[in-house]
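Our next item is chain A:
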Amino acid sequence: MSILEVEHICKSFNRTEVLKDISFSLEKGQALSVIGSSGSGKTTLLRCLNFLETPDQGVIRVNEEVLFDADDPSTRQEAAIRKKRLHFGLVFQSFNLFPQYTALQNVMLARELLASEQPDYKARKKEILEEIHVQAETLLRQMGLENRRDNYPHQLSGGQCQRVAIARALALQPDILCFDEPTSALDPELTGEVLRVIKELADENTTMVIVTHEMAFARDVADHVIFMDDGNIVEQGDPMQVFEQPKEERTRQFLQRYTQG
Partner candidate 1 sequence: MMKKLVVFMLTMVMVFSLTACGGSGDQSDSGSDGGSGSGTESDADSGSDASDGSDLEYVKGKGTLVVGITDFEPMDYKGDGDEWIGFDADMAKAFAESLGVEAEFVEIDWDNKIMELDGKTIDCVWNGMTLTDEVTSAMECSNAYCNNAQVVIVPASEADKYQDTDSLSDLSFAVEAGSAGEAAVADLDLEYTPVKAQSDALMEVAAGTSSAAVIDSLMAAAMVGEGTGYADLTYTCGLNDEEYGVGFRKGSDLANALNDFFASAYADGSMMECAETYGVQAAIIEQ
Partner candidate 2 sequence: MGQIMEQMPIVVDALNIGFLQTLKLFFVTLIGAFPLGLVIAFGSMSRFGPLKYFSKCVVWIIRGTPLMIQLLIIYYFPGLVLHKPIWGGGEAGRFLAASFSFVLNYACYFSEIYRGGIQGVPVGQEEAGLVLGMTKSQIFFKITLLQMIKRIVPPMSNEIITLVKDTSLARIIALQEIIWAGQAFMKGSHGISGAIWPLFFTAVYYLVFNGILTLLLGRLERKLDYFR
């Protein structure tokens, strides 16, 4: 059974069509890599999944629940969207950590705010906060950042920041974790530590959608690969097949350019 089903998503900015009829599905525990040149629509696709953009057409389903249907205005209400976002986590290219909070506070903040809306929050406040704290520390340890918990983002390297951002996204236990070119803003020597963490998550069967320019990594970590070009899914399938024996000419050209440069 598919955890995520995307059907016929279209999106235009002004008159430029950025996504043209995108459909795919993702199984629980699988990692999906989305590759393609800049401007092919990969990032917009992720932003649609996270409701940062509203598709013009199409349907998004998670666990068979319709989260978005362009033909059904009731699925566009702001209050409802907020909860639906929680099915997804998003790790940004530029981290977007909150600069005024420490690494630990960055990881805890969203859960604390959500917890404060629970009906039994007042009665169990201490217990709940303790639980959030423990979880955050565990996540940071998992990211190899246990001795960085009290540092502010500007005191951390880019790689460390991105790992904090991953921990922050994981804290809400999303069904699907999305990465938007997670290593593009990093110095080359720092990409390794971030990719290693993502690889570990994949090994633990975290459901993920990864937009990336790291071809070797995409092939290595993904269970499924989508190649996008000019707003279309040109080719998709098993990584070995897409990377080794691409069926489409455009895929071949793209991979050639990447393996050369």
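Regarding candidate selection, all candidates are chains of the complex that A comes from, given by their letters.
Simple rule for what comes next: a contact is a pair of C-beta atoms (placed from the backbone, for glycine too) under 8 Å apart; a residue touches a chain by one contact, two chains touch by 3 or more; residues count from 1.
The shown structure was predicted, so the numbers you read here are calculated from the model rather than taken from an experiment.
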* Touch assignment for chain A within the complex, options 1 or 2 -> 2
* **candidate 2 partner contacts - residues on chain A that touch it in the complex** => 50-52, 82-83, 85-86, 88-90, 92, 94, 96-100, 109-110, 113-114, 152-154, 168-169, 172
